[in-house]
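Here the complex is missing a single protein chain, while all its other protein chains stay put.
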C-alpha cells in the first residue's frame, strides 16, 4: 500500500483524495491546502486523514511514499522537485510543468533517484480513449489521416494561463497517445478578448506521413462541446464525450480513387457502410489511473503517462504559445 | 422581365433554371451544356426553353439580357468576360473567379459598361443568415469576439480545386457579410491525403479589434456538420444549418471581469441566461437571390453580393492557398 | 408498360405523377383534378400528359390500364369500385377505404375480375422498414416484446378525419408488416380540442404471445417526432425517421432473469452491448412501390400491400375509432 500526501484541495484535489481513499492500493496520509476551509472539508469527509497548510509537512514526512501535486501549474516544478529530492514518487496534475526545461530536470532527477513520475493525463484512462486506442492499434482505422478536436465551453477563465494551457493538454495528451509518431511542427493562432490571455485558440500539429492534427479550444463558447474526429483510411471515428451512451462511433466510410484512362479521369468512389458504437467501459478514469500509479511504484514499472509523456505535451504547449504570439509562425518541434 | 441564358446544367444548374423559370421577373431563354443528356433533361422539364452546346449561342444572342455562369471555377472568367463584352449582365457561381486579378478585370469591365455582376453567395439569402445579420446590425450581439465555422462531410472531391476553394467560399462570404470590417491577414493549414489537393484545411482570419475568424473545412469527415458559432460581448449565436427547426440559437451568455482590490483579484463572473431560437423565414434562398438579381438589373441598383464581394472572397481564398503551401505563413491581405 | 390514369393532384398526387412519369414500366396517360389550377401545373410540368376534371374520363378510357386514386378517403370506395368494374387495376392512397365493408367489397370485386389492388402503404418500401423487416425475419431481434411508435407534429388538420385516420395508417401498416400475427384487440383513447375530431390519440394493440403495440399520434405537438421502438428478446431497434443518417439503430441490450435459491431470489442481469446502425438503402420509396405495382400487374403477382393489407389497417382504424368514442373500451378484432 502506497501512502500518499496530497498537496492542493481546490477544484480537482477532492477527486484525487476521494479516489485514493477508496482504493486498496493507496492510503491518503495527509492533505495540504492553504485554505483552512478546504481542510475543514477534508477532515469532515475523511476523519482519519491529517491536514496541513505547509506543503513541507508532506514533502518531508517520513511516513509518506508519494506526493500528489494538485496545484496551479506554476507551482508544479518546485513542489515535485522537492518531493523527488526527498525520495518520494510524484503524481502531478496536468500540464506537467510551466516549461520543457523544468520537465526535463524533473525527469532526470526521478531517473537518477529511481522514482516514479506520473502526469495526470486522466483522459487516457477513460473507456472511450482506451477503446479508440484499441481501434488504432489493431489497425481497424487503417492509416490515420487526421485528428480534429473541439473542446469549447463558457469559462473557466484563469488569471495566469491561456485557454491553450488550460484545455489543450487534454487533447495533446490524447493525440500523443493515439498518434504514436513524433510531431514535426506546430502552427497556432488565437485571440485575447478579456483579460490579457488567449481565450480562443486554434492549433495545427503536423506529423510525418501527412497526418495532421487540429485542436480548437475556446472559453467563450455559449455551448459546451467535446467532440473529436479521427479519420483513417479504413474507418473513421467520432467521439462525443458529452453523451451518456455511444460516446464512440465508428463509421465504415471512406473515399477511394482510381485513375481512369484519360488524364483527368480520376474516379472517386465513396464507401458509406454501417456505423457501429462499441460498448465502452464505465470505470471512473481517475480511479483506474491512481491504481495504476500505485501499481507502477510497487512493480517498478514505467507508466506510459510518465514524465516523458508530460514533457511531450509541455513542449507542444510552449511551441503553440510561441506560435500564437507570432500569429501562426511555424514552430518546429 | 429579364431574359436569361444559363451556361452549365450539372449539379447546381438545374436549381438555377428551375428558380429562374418559376420567377415572374425572369425568363430562361436558353440553356447550354456540353452534355446532350443534360440538355435532354432541360427540354423534358422545360419544353419552351432552347438548348445549345456552344456557349457562344448564349453569349451572342441578341434576345438575352443576362447570363448565368454555372460552370467550374476555371471557366468563370472567360465566360463572364465575353458576356460583359457583349453587354450582358452576369450571375456567376461562387467562387467568382480563379484569381483576384481576373475578378478585378471583370469588375472594371462591368463598371465601364454599366452592367451588373452578381456572385452566387446563396447563403446570404437564407433566413438564417438574414436573421443573424439582423442580430449583428441591431447590436444585439454586442461587439464581436469571434466567428467559428465547421463545414465538413464526406466528399465531394474535385480534381482541380482543394477543399478550400470548394467549401470555404460559403463561410468566407457569410463572414464577410456579417463582420463588416476588412480582414487583416490569414493563416491557413491543411493536408493532402488522396489526390494531390488539400482535403482538410483550417483557416484563421485576423480582423481589427481582436475579432478573429476560424474556418474548418474537411472532405474526409464521416459525419456532415454545418455549424457556426459567433461570440459577441452581449450575446452568442450557434447556427446549425442541418436541423429542420431552430437553426439559429441566441444565447444570453457571457463573461464579465471586474478588478478586485488586490493585484491578482480579478473577479470573473459568468452570465448564463435564457436561450432563444427566433423563427426563421422559410423562403428558398436561391429564389430570393435570383429575384434580387433581376431587381438589381431593372432598378440599376448595386447588389451587396456584387463583383467586389466576390473579389473579397477570392482574395481570401488565394491568401489561404498561399499560406497553406507555406505551412501556415501569415499572409497579409 | 402500364398506362395509368391518376385521380387527384393535391398534396400527394404530384409525387405519384412524377414517379410514374420517371419509371420505364409505367406511363401517365391522364390526370384528373377538380381544380383547373392544379391541372395547369400538370400540363406545365408534364406536357405530354392529358388532363380532365371529370374522373369518368379516366375511369372509362380504353387506353388506361390502371387507376391511381389519390383523393380524400371518403371518395376511395366509389372511384376504385368504378375503376375495377371497368377492368382497371387500382392503386389507392391510404387508408384504403372509409370502412371495412367497403374494403371487403372491393377485394371481392378485384378477385372476381382478376385485377390488382395495391394500397399505398409507402413506408413499407423505405430502406428503413425493409431493413427492420429483415432484422425481424432473420430472427436477429428474437421474439418480439413490443412495438411503440410516436408520430407527432403540428397539423395538418383535416375537416373530415381525426388524427387517427390521418397519421396512424402509417404505423398500423408498418406494424402489420413487421408483426406477422393477427392482432387480438384494440384500446384507444384521445381527445378533441379544436374542430370536433380527435387531434391527439393513443392506441394499444394486443397481439398473441404478449406482444403489445402502442401508437401515439398528435396534431398539436410543437415538435415533429417520428420514432419507433421495437423491443425483442435478443436485440432492440430504435428507428428515428427524421435523421439523415443512422435512421435505424440496433441495440444489443436486454434483460435476463435467473431464479436463485430462495423464493424471492430472482437475479436480474442487464446486457448492454454494442449499438449498430446498418447502412440503409436510399431509394425513393414511392418509386420502388409504383414499379412494384406495375410489376405485380404484369406478372399477375399478388402484392403484399394488397387489398387485404389495406383492409387489415382499416379494421384497426374502425376499431380504434369505436374504442375512442367509448373512452378506451376494448374492441376485439
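General observations
Order of writing sets the chain letters: A, B and C. Residues in each chain are counted from 1.
Just so it is clear, a residue touches a chain if its C-beta (ideal position, glycine included) is under 8 Å from a C-beta of that chain, and two chains touch if they have at least 3 such contacts.
Keep in mind that what you see is a predicted model, and the values were worked out from it rather than measured.
Remark: the omitted chain is touched by one listed residue; of C:154, C:242, C:283 or C:298 this is C:154.
Checked against the full complex, the one of C:58, C:238 or C:277 touching the unshown chain is C:238. Here one chain is not drawn; of B:52, B:78, B:275 or B:333, the residue touching it is B:275.
Although one chain is not drawn, the whole complex shows that of C:63, C:181 or C:195 it is C:195 that touches it. Along subunit A, the points of touch with the absent chain fall at residues 45, 47, 223-224, 242, 244-245. Along subunit B, the points of touch with the absent chain fall at residues 245-246, 252, 272-279. Although one chain is not drawn, its touching partners on subunit C can still be listed: residues 145-146, 148, 150, 152, 154-157, 159, 185, 187, 189-195, 199-200, 202, 204, 206, 210-212, 214, 216, 218-223, 229, 231, 236-238, 251, 253-255, 257, 264, 266, 268, 270, 272, 275, 326-330.
The definition used in the following text is that only the chains that are shown with their structure count from here on.
Because subunit A and subunit B carry the same sequence, their contact can be compared by residue number, and over half of the numbers here are used by both. Between subunit A and subunit B, the centres computed from C-alpha atoms are 38 Å apart.
Rounded to whole angstrom units, the spacing between the C-alpha centres of subunit A and subunit C is 53.
Those residues of subunit B in touch with two or more other chains are numbered 223.
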